[in-house]
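Omission of a single protein chain aside, the complex is shown with its protein chains in their original locations.
Note that the chains are named A and B in the order they appear, and that numbering of residues resets to 1 at the start of each chain.
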Amino acid sequence: MVRIKNRYFLCELVFEDAIWRALAVNNQHLYNAVKDAVRQIHGDYGAAAIAWGLNVKYLNPDTGVMMIRVRRQNQKILSTTLPFIKSVASFPVTMRTLHISGTIRSCQKFLVKYNRRQLVVLLRQCRTKEERQKVRESIRRCTLEQEEEEFGDGALEDT
Amino acid sequence: MVEFLSPKSKTIFESSAFIHKNSRHTSCVSDHYFNHAVEVFLPCCDSLPDAVQVSSPQRQEYYAVKRLPLAELTNAEFVSRFVKAGRLYVLSIGQHIDTHNVAAILPTGRLILSVNKDTYQELGLEGKPSQFEKPRKVTKYSVEVNLVAESFCKGKKNYERVQWCFKDRLDLTFDFLLAWQPNDPSQSLDDLGSFWSSKYECLRVEQRQHSFQMRNQSIPVIDSSLLLHRQHKSNQDASRMNGSSQGCEETQVRSCDAAEVYEWLGAVACQCDCSGASDSFVNTYRCPEPSQQVSSSVCHRWTGLITSERILHMLDALRSKVECSRMPWAALTVHGFTDSPVSWGSREHGFSKYGNNLYTFVIFPKEQRYWLIMGIGDHDVCP
């Protein structure tokens, strides 16, 4: 038995207005957006090639981070299509590919690291004392290595 | 962007002189046995010169025999009357080499069969797997029978075995093309036709002709010493080492590359449009630079089955014509058969996506130099 090799794309959805992402986005919308974009950029061949194994594995509506799975031989089709996705469920959006890896686990590791870095950025942007306290608390929780219970660190708040 | 593997191609460029002692032009022509078409391109000419016309294969006829069993061709009587008494060219037609069986008799007296696995196993003659097949996945075999060997005569085991295989085991029948160049000038092609005319359908076929003239056309300017631009630098270095300053100056003049000329010759032969603008929607191809304008040029083509002696003859006529006229150069192209089992000599030929085996001589008046460009496919061995 040969393992089916996959690639996981970790992407960030950048909306013009952060409120939209909670409203608009669910797995089905994203799946359709990716599929339609592939059909447009790579035609029938690309759409058919990618249809087997394309899956939106994870979506965090709070941070707008998502993970898409494709078969490894088709990763080039997806990676060239992602920059051309302009809208999801008629909301204008830009996709930023954060990370590509072969397993969900390494994606998760990257995401934890990434989110931790983002917290530091947030801390610098904080204005009130209350906010600062909240972020500090989050960072402390990360460093205690409890994050693996909850995938992707949901403690990150919207700004 | 999705990428697919693209097929390979082999092109051989040679630059030499006819008077050079190691020049291979004779062997290149005479080893290429099965010639389907010959084409001459003469710039600065209004019509085909008589010298070339006389040497052309126009009056050389050949036979087409329908549904001829292979046993007839390996018959001892046929072998002694035709195969041993001249140069006989036999090639099966109508069968594709990549899917069907193909047979040919070379002028050297060898019968070459390229057969698929089923036929090979039924036939019972010894052969070897085709060299272009993957090991252990062989679907094509080539069988070789030497018809002029001493052991190949009535009563000998080898002969009886071959006859039995072609008669009793498997009745291999093909449509054949036959051309014959008898050693004895009193014999002629008619003997070949009358040999079978009672039993099989024999047709005497003439070479087909096609010619066209082009007016006010731009043709590339070629410097015979510059074959390819990649070699440009090494050429320059070589001439500097020889201490000839003249060679240095010459190389600075840009001339058309052999690959460009080759493509352009193709464009002329296919009567393509060579006037495309670089921003055109339909076609961006144009004649390579530098080019010169000529008032008229001729392209003439003969198609059929042409013997290599005839082509050698024609090449000589063309050489002397180029030397004594004001043509900047002239080109002679010979196309091989797509479905021939050999290309040059007894080198195996195959078909994968395309089955080219063709060569082109570009003949220059200066110092009897020539370029030889050979185009072969993926399933071919470099000559």
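Structural remarks
Assume a residue touches a chain if its C-beta (ideal position, glycine included) is under 8 Å from a C-beta of that chain, and two chains touch if they have at least 3 such contacts.
We adopt the following convention: contacts and distances are computed from a predicted model.
Only one chain is not pictured, and the protein name UniProt records for it, out of "DNA damage response protein", "Exosome non-catalytic core subunit rrp40", "Anaphase-promoting complex subunit 5" or "Ribonucleases P/MRP subunit Pop8-like domain-containing protein", is "Ribonucleases P/MRP subunit Pop8-like domain-containing protein". Among the residues B:V115, B:A269, B:C287 or B:L315, only B:A269 touches the chain that is left out of the figure. Within the full complex, the residue among B:H20, B:K84 or B:K154 touching the omitted chain is B:H20.
On the side of subunit A, the interface with the absent chain consists of residues 38-46, 80, using the contact rule stated above. Residues touching the missing chain, restricted to subunit B, are 1-17, 19-20, 22-23, 36-37, 39, 64, 66, 93-94, 96, 175, 177, 201, 203, 205, 225, 227-228, 230-231, 239, 247, 259, 262-263, 265-267, 269-273, 276, 281-285, 301, 303, 333, 335-339, 353-354, 356, 358, 360, 367, 369, 375, 382 (touch as defined at the top).
One rule holds in what follows: only the chains that are shown with their structure count from here on.
Mean C-alpha positions place subunit A and subunit B at a centre distance of 61 Å.
For subunit A in complex with subunit B, the touching residues are 42, 45-46, 49, 76-77, 80.
Only residues 1-3 of subunit B touch subunit A when the two sit together in their complex.
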